[in-house]
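Heads up, one of the protein chains got dropped from this complex, but the rest are sitting where they should.
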Amino acid sequence: MAHFKLPRWFHQLGSPKWFYQFAGLLQPWLALISLVLLFWGIMWGLLYAPADYQQGNSFRIIYVHVPTAILSQSIFMMLAVAGAIGLIWKIKMAFIVARACVPIGASMTVIALLTGAIWGKPTWGTFWQWDARLTSTLVLLFLYLGILALYQAISDRQIAARATAILSLVGLVNLPVIKYSVDWWHTIHQPATFTLTQKPNMPAEMYLPLIVMVSGIYALFVLLLLLRTRNEILAQEGRSGWLTKLLQEGHA
Amino acid sequence: MYFQSFMQAFHMNGHGVYVWGCYGLFLLMIAWNFWRIRKQRQLQLRRLLQVRSRQENG
Amino acid sequence: MNIDAPLNFAPYAKQSSAALLQVNRLACERDDRMLYQNLSMLVHCGEIWHIKGANGVGKTSLLRQLSGLLPLVHGQVEWNRQLECPFIYLGHKLGLKDHLSAEENLAWLEALSGVSNRIKRLAALDKVGMRGYEDSLVGHLSAGQKRRVALARLHLTQASVWLLDEPLTAIDQSGILVQQSNLRQHTQQGGAVLLTSHQDLDMANVRILNLSALIKSDQC
Partner (left out) sequence: MLKYYLCLVWRDLLLVMRQPAAVFNPLVFFVLVVSLFPLGVTPQASQLSQLAAGVIWVAALLSTLLSLDLIFRSDYDDGSLEQLLLGSQPSWLLALAKVTAHWLVSGLPLVILAPIVSSMLFMPYHALPGMLLALLLGTPTLSLFGAVGAALMTGVKDGGILLSLLVLPWYIPVLIFGASAVQAASSGMPMNAQLALLGALLIFALMVTPAATVAALRVGQMQG
């Protein structure tokens, strides 16, 4: 495996003790940022942005569907890369972060699917339409559920972390192939009908709230990730000395 | 504001149910995530306190 | 007489040429329990190490770490580089397929290291006293006979260090004498043996590595 020297901060990031405190400092700021951005984005998208001439107001669902769909894919990429870092450089923290990502990614994918289906009702008249994007989001959800199931199936945390890292890496490698094959399959069976989201040709006042919502949801993701990672550290590092000292001070 | 009145904002000429429903689900998911995190945190802290008390008198 | 080898050598900076295996500050952790810590040892040609300890103290984990099956979190395990085939590992599970005959099992096990011919295999089976069972399915043999078939493999490889996990279980009295003479013969030809066993080996100059003692000395 690759063993070239890593920068010092990368190793520092790897120590659970340092990460625990660093996350503790960062959380209040992140909470503030994500609250402001999300509130601003929701208000803007829901009440102030103009309706789409074709779809009317149901177009506003884009401000929830697109950010969650983007996030669900980038979280999957992140947890696969974290797993790879853990496997190659044997950094425990990478496995802990990967494990913390999974439930967040899964819940984002569920919301992306639900909002996509609900959006389909006014647009196509049926809740589920085998649209290329929705189908690949569904497959992504299966990948997440596979990882969650493997975590539950293996009791030993060390083995579970490595096994799921391999599973998510193979999943990541397959993701573009699956997306391509689903798009290819969609064009074969249905000529290009109205697809859910054409982002680029939206006028500015429709597009800007989307940017705000996407950045707000990323801030929220980092906040959730830090919180979950701290929980994982409590779960795994129970025995180490620094944690018991922290508990004594009552400031865990 | 795009809508003249709050009533129209809720109605959104027919699409209101879907739009507000989606935003509601979105906020529900965020709330569920925070609630799960808080639950797990309490569980871990209780477990650690037990482990510490067991070590002290162990 | 059994000499109690000092447990914790100072970790060696340079690697002494005669050492077949060098272990520095090895540690093993299993589900939040530290089995053993900074265990250092040096295995030279002609040595027999008897790893003792209560159940669950980590004897098998130590052998698996030495063989590389269990990855190392702390410490290093270095095999002598000149050895083309440094070790052979026989675990609790024998590695024999029940639906293959004894000779077929040895054939595919031998293919792992490339060399393989029938006469040698039959000679190896004879050495462990399994003459006449060459073509009987391993599934039909008794536990002791299965263990002997697994031990027959030791005579087919050129591995210099034998890592044996409880090699003498289920073997009868006469079998144990045969195996002990095989071990002695191997060490005389410049090999080494690391084995775990609950029975005492009545052989000369066997080095004892007692893991339970190691843990007591660490904890207090």
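Which chain is which? They are A, B and C, in the order written, and residues in each are numbered from 1.
The rule is simple: contacts are C-beta pairs under 8 Å (C-beta built on N, C-alpha and C of every residue); 3 or more make two chains touch, one makes a residue touch a chain.
Quick caveat, the model's predicted, so the values are computed rather than measured.
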Neighbouring shown chains of the undisplayed chain, as defined at the top: A, C
Positions on chain C contacted by the hidden chain, ascending: 30, 60-61, 64, 67-71, 85, 88-89, 91-100, 104, 107-109, 111-114, 116
Positions on chain A where the hidden chain makes contact: 87, 139, 142-143, 145-146, 149-150, 153-154, 156, 158-160, 162-163, 166-167, 169-171, 173-174, 177-178, 180-182, 184-185, 188
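Quick note on the criterion: only the chains that are shown with their structure count from here on.
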Inter-chain centre distance, chain A versus chain C - centres from mean C-alpha coordinates, in Å: 48
Distance between chain centroids, defined by C-alpha means - chain B, chain C (Å): 56
Contacts with 2+ other chains: residues of chain C: none
Complex interface listing, chain A residues touching chain B: 42, 46-51, 56-58, 60-61, 64-65, 68, 103-104, 107-108, 110-111, 114-115, 118-119, 121-122, 220, 224, 227-228, 230-231, 234-235, 238-239, 243-244, 247, 252
Residue ranges of chain B in contact with chain A within the complex: 1-3, 9, 12-16, 18-19, 21-23, 25-26, 29-30, 32-34, 36-37, 40-41, 44-45, 47-49, 51-52, 55
Chain C-touching residues of chain A, taken from the complex the two chains share: 90, 156, 238-239
